[in-house]
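Below: the structure, in structure tokens.
Then we have subunit A:
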Amino acid sequence: MLSLFLIVIAAFFFTGIVVRTKSLASGRKGPGIMQPIKDVIRLFKKGAVYSKTSSIIFQIAPTIYFSSVVMAMLVVPFGQSKGLISFNCDFIFFAYVLALGKFFSIISALDTGSSFEGMGASREALYSMFAEPALFILMGSFALLTGYTSFQEIFAALHIGSYLSYALATLATFVLVMIAMIENSRMPIDDPKTHLELTMIHEVMILDNSGFDLGLLLSAGYLKFAIYGALIVNLFVGMVDYQYAIPLFFIIQFLMAVVVGLIESFMARFRMNHNAQFIVALTSVSLLIFFGAILILGKFN
Partner candidate 1 sequence: MIDVLLIVFIITLFYLSIANRLLSYTKVLAVQGVLLFFVVFLQLNEINTLNLVLIMLETIVFKAVAVPMFLAYLLRRNNITREAEPYLPNFVSLLITTAIVIATILLSNSIKDTHLDKMFFVVALSTIFSGLYIIASRRKIITHVMGYMIIENGVFVLSLAVGNEMPHLVNLGIMLDIFASVLILGIFLNKIGDVFKDVDVEQLTNLKDY
Partner candidate 2 sequence: MIGIYLIGAFSIVIGLFFIRNKQLTFGLLGLFLVLQWILTFYSYNNLRSTDLTYFTYDSLAFLLLVTMSIISVAAIFHSHIYLEDQPAPPETRSIYYASIVLLITAISAGYLANHIAVTWIFTEITTLSASALIYHHRNKLALEGTWKYVFICAISITFVFIGILFLSLALEQAGSQDLSYTNLVTNSAKLNPFWLRLAFLFIFTGFTAKLGLVPMFTAGIDAKDKAPAPVGALLSSVLMNLGFVGIFRFYIVVANTPLHHWANMVIGIAAFLSVFVSTVYMIKVKNIKRMLAYSGIEHMGLVMLGVAAGGVGYYAAILHIILHAFVKSSLFLQFTQLYRVFQNKSIYNVGNYFKYNTAGAMVLLTGFISATAMPPSGLFVSEFMIFRSLFEAKQIIVLAALLLLLTIIIWAFGKNILKILFVPPVDFDDSNVPKISPWESLSQFVLLALAIYLGLNPPAELVELIKESIMLLPQ
Partner candidate 3 sequence: MSNISAYLLMPLLAVVAIPFMKEKAKAIVTYLELLLVAGLSSAIAISAIVGGAEEYVFGGSAVTGPIRLQIDALSAWFILIINIVFITGGFYGIFYLKAYREQQKQISLHCIAFIVLHLSLVSLCVIQNSLVFLITWELMALSAFIAVIFEGDKMSTLKAGINYLIQSHVSILFLMLGFIWVAVKTGSFDFASITEYSQSNPTSVGLFLFICFFIGFAFKAGFIPFHTWLPHAHPAAPTHISGIMSGVLIKIGIYGIMRMLVLIKTDYTSIGYFILIISAISGLYGVMLAIIQHNVKKLLAYHSIENIGIIGMGIGIGCIGLGNGNQLVAWLGFSGALLHTLNHALFKSLLFYTVGIVYQATHTLNIEHLGGLIKKMPHTTLLFLIAAVAICGIPPLNGFVSEFLIYSSLYQWVQNATLVPLIVIIFSTLALVLIGGLALFCFTKAFGTIFLGEPRKKFVHGIHEAPAIQRIPLYFIALLIVGIGIFPQGFFGVVSHATSVLTGNRVGEFAPIQGSIADTLQYIGLASTGFIVLIVLMFLLRKLVTKNRVTTSSVTWGCGYVSPTPKLQYTASSYVRSYSKLFGHLLLIGQKEKPVSGIFPEHAALKTHPYDRLEKSLIDRPIRGIKSFLGKFVFLNNGKLQFSILYGIIFIISLIMIPLVYGLILDFFEFIKQL
């Protein structure tokens, strides 16, 4: 339950911080932290333009996308406190609920019959497909380490002990950050600020969305970021008491936002056909983590 509030709050600032970091890094003052939220609210007030080609799918898709993200959010725990939904292997539910959102965002992109949005849809589908194994293997290795299979129990039982486990934690963080980047189609996979549709992924999918729907999509994006942030936080705050944990949560979220901002300002976007390799590399990294876990448990004999 607690995680819910925290994530929502984090979501409010997260993207703002990212944007701010980027503008500072590029020597500009940049908009206020709350700017993204303001945008969303503005969009909520606006009317909408729908393509003649599009159908009911196009209209319900954003809603479903948003609710899938919300649903995923409900699964995420915070330290000791369970998420609203928690059962064995709930992370599978987490991943697949997000998949539903993806499904609908993709078909809504195809629904416009545009010559560009299909491109984005295709890429989105392909990349998220490649990204998923990493998460599952990560959770698999955690399950192996802790002996539990639900988010909350895993994180509760996860304690950083030996040096090896430090290394694992760092790797895990890296993987999670990267998955977050992919899921939110940020640098280095995708550049939300590019102006050439041919090189977009997420942005080109929502070319035709406007008004309330666009607002939903954007806010879903913010939430997603916060969710992955929360997951990373959970890696470290498993045992910590709330009075330290909650501040820690925000600190880590903040740091992550800054890191994202820095990455986006100092790193170039990959070439589209390099993305696949990069994402698959994540899987191999997570395999590394898995074998690390095996090492820790001393099953090499």
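In the analysis below, contacts are C-beta pairs under 8 Å (C-beta built on N, C-alpha and C of every residue); 3 or more make two chains touch, one makes a residue touch a chain; residues count from 1.
A word on the picks: all candidates are chains of the complex that A comes from, given by their letters.
Keep in mind it's a predicted model, so treat the numbers as computed, not measured.
Asks: What candidate from 1, 2 or 3 touches subunit A in the complex under consideration?
Replies: 3
Asks: Where on subunit A does candidate 3 make contact in their complex?
Replies: Those residues of subunit A that touch candidate 3 are 44, 46-57, 60, 63-64, 66-68, 70-71, 85-90, 92-93, 96-97, 99-100, 102-103, 106-107, 110-119, 121-123, 125-126, 128-130, 132-133, 136-137, 139-140, 143-144, 147, 149, 197, 207-208, 211-213, 216, 273, 276, 283, 287, 290, 294, 299-300.
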